[in-house]
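With one protein chain withheld, the remaining protein chains of the complex are depicted in position.
We call the chains A and B, going by the order they appear; numbering starts again at 1 in every chain.
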Amino acid sequence: MAELHKLTITELSEKLSAGECTSVDIVTDILSSIDARDGAVGAYLTVDRDDALDQAKMADEARTAGKASPMLGIPVAIKDLLNVKGQPCTCSSKVLEGYTAPYDATVIAKLREAGAVLLGRVNMDEFAMGSSTENAALGKTSNPWNLDHVPGGSSGGSAACVAADEAIASLGSDTGGSIRQPAAFCGSVGMKPTYGRVSRYGLTAFASSLDQIGPITKTVKDSAILLETLCGLDPMDSSSIDVEVPALGEQLTDDTSLEGMKLGLPKEYFVEGMDPEVEKAVRDAVEHCKSLGAEIVDVSLPNAKYAIAVYYIIATAEASANLARFDGIRYGMRLDGKDPAELYAKTRSAGFGQEVKRRIILGTYVLSSGYYDAYYLKAQKVRTLIRSDFTEAFKTCDAILSPVTPTAAYKKGEKTDDPLKMYLDDILTTPVNLAGNCALSVPCGFTSAGMPIGLQIIGDDFQEETILKVGHAYEQTTEWHKERPSL
Amino acid sequence: MSKTHEGMDVGYVAKLACIDLTEEETTLFQGQLNQVLHYVEQLDELDVSNVESTAHAIPVFNVFRKDVVGTSLNHADVMANAPSSVNGEVRVPKIIDQ
Partner (left out) sequence: MKYEATIGLETHVMQKTNSKMFCSCKYEYGAEPNTHVCPTCLGYPGALPVMNEMAIELCCKAGMLLGCEINPYSKWDRKNYFYPDMAKNYQITQADEPLCIGGQVEVEVEGEMKTFTLERIHQEENAAKNTHVAGASLVDYNRAGTALMEIVSNPCMSSAEDALAYMAYVKQIMQYGGISNCDQEKGQMRSDVNISVRPIGQKELGEKVEIKNMNSFAFIKDAIEYEIDRQTTLLESGGSVVQETRGYDPDRGETFTQRTKENAHDYRYFPEPDLMPVQVPEEQLKQWRSELPELPAQRQVRYVEQLGLPEYDAGVLTADMATSDWFEQAMQHTKNAKAVSNFIMGEMMRLLSEQNVEISESKLTPENLAEIIELIDAKIISTGAGKQVFEMIFNEGGEPKIIVEEKGMAQVSDDSALEGWADEAIASNPQPVEEYKAGNPASINFLMGQVMKASRGKANPGAVMQMLKQKLDA
């Protein structure tokens, strides 16, 4: 029963239904894969071995009792900012030391209901603030394709564990590209669903109006299957939206024709400073889609260039309030003081890493008296323009193609000293978070140095079905997704 | 956005955010954040006086719940999470003034 860890949700689900393996077999195999590789990759913060095997046993029993679900018995890794009842939820921060989640995030409850096996919690940039998983207080994660390189971030652990076959799939969260960018850096498939598609209840908030939970998987079909499990209206999340959840997995068949599909190419997305190898891979992918029958049309997103400025105002402002609760009073780390003010300051100074402090300070500043209109209000208005750009563009196309990032994964330490430079890398992913629509990252090639390149497929609000269809057609007619890092 | 040219007083803002910065951090952040603020000034190119602001990407209204009592957390779990507690209450240093 070797090599189960290399398979996809789709493949394992078939094997499980056919009785060719059990969930216990899969989890056992995954655990040995983790043992073999995670020393090098460092994706996991905690592996819940016994608990995972118990869940696998239960999944197998449920199957015997007649339960069937595509996620039944499939092991999934969880980004460590999702609350899992009875487990820590560190957000890769010292400030949450000692916190035990007393409840399940809605997506965790949905995974449990579907019979998925929760393997453990994976590393990330502290409070999801970062693009390289280097801002993590509790672990160091490497890119499985080259251990000297960053896995991307903030969901670096979620992408790395899937790429290294240390999980069949994982959950990440995407506030400005935090699923799509690490997926692109690690050669995995990452989906940022439409805002409101997946409940945020139980997701430790970074920027509430931008955060979405989504899957990182080995294939587009797996992405569809896992997303379908996560979706749906949640009364616990006021921003969760009541839209029908289509049968996302089933629609993806062997038919890979893109006849009748209009794909937009935004000229603004091939930005200055883009790695020519990335640009070429993406342009090749566009040609490939054309060869599958798609019509390529030019679209314009003129305000996308303001996205970074808008994003770093709105996201940090929201974060400055969202992270105020980490104060050492009710849970987590506490450094005592003579009065509450001193306790707060000592706890927060010691508990937060530099990037988190930097963003809290920026966010506090843009909201402070006298500056609100100039920064926050203005950013919210430009956000309207960015959203209108997409609305306009989707009048002439069904989906938009672009790179995910201007470059492939870079070496560790390369950008840590220059926050602005690091922020600018989010230029192609943040517009989607600001506009609220959905986007998918699919492998579309490698650089000459052997690092994966991602193709971003952007859809209109609640058009996950469309971008999955495009992604699936592209993936099934190319070989990129079959490549595996040699670890 | 003319105010940005003055640059931010990192020390003051950190105090608002209840964070103590070391001198090195203050200097480092001062430089880095002023650079970010300078970058952000590009928004000045846009005239948005007639543009509505977006607080929620997908606009929805009236998301209510019924006024029904549900389950609360187990008291022991709440206390177990609190770094310091006395008689079922969360203990904090003496609050002196508002």
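As a convention for this text, a contact is a pair of C-beta atoms (placed from the backbone, for glycine too) under 8 Å apart; a residue touches a chain by one contact, two chains touch by 3 or more.
All values reported here derive from a predicted model rather than from experimental measurement.
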Partner chains on view for the chain not depicted: A, B
Omitted-chain contact residue, chosen from A:Leu4, A:Ile74 or A:Leu96: A:Leu96
Candidate in contact with the missing chain, chosen from A:Tyr376, A:Tyr410, A:Phe462 or A:Trp480: A:Tyr376
Sole contact to the chain not displayed, among A:Ile179, A:Leu203, A:Ala393 or A:Ile467: A:Leu203
Positions on subunit B contacted by the hidden chain, ascending: 16, 18, 55-56, 59-73, 75, 78-79, 86-95, 97-98
Touch list for subunit A against the chain that is not drawn: 81-83, 89, 91, 96, 99, 101-103, 105, 200-205, 207-209, 235-239, 317-318, 320-321, 324-327, 329-331, 340-341, 344, 364, 367-369, 372, 376, 380
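The working rule: only the chains that are shown with their structure count from here on.
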Geometric centre distance via CA averages, subunit B-subunit A, whole Å: 23
List of subunit A residues in touch with subunit B within their complex: 98-100, 102-103, 194-196, 209-210, 235, 238-239, 241, 303, 306, 308-310, 312-313, 320, 324, 327-334, 336-346, 348-349, 352, 354, 357-358, 360-362, 364-365, 368, 370-371, 374-375, 377-385, 387, 419-420, 423, 434-437, 461
Subunit A-facing residues of subunit B, complex: 1, 3-4, 8, 10, 13-14, 16-21, 25, 29, 32-33, 35-36, 39-40, 42-43, 46, 48, 51-58, 60, 63, 65, 73-74, 77-78, 80-84, 90, 92-96
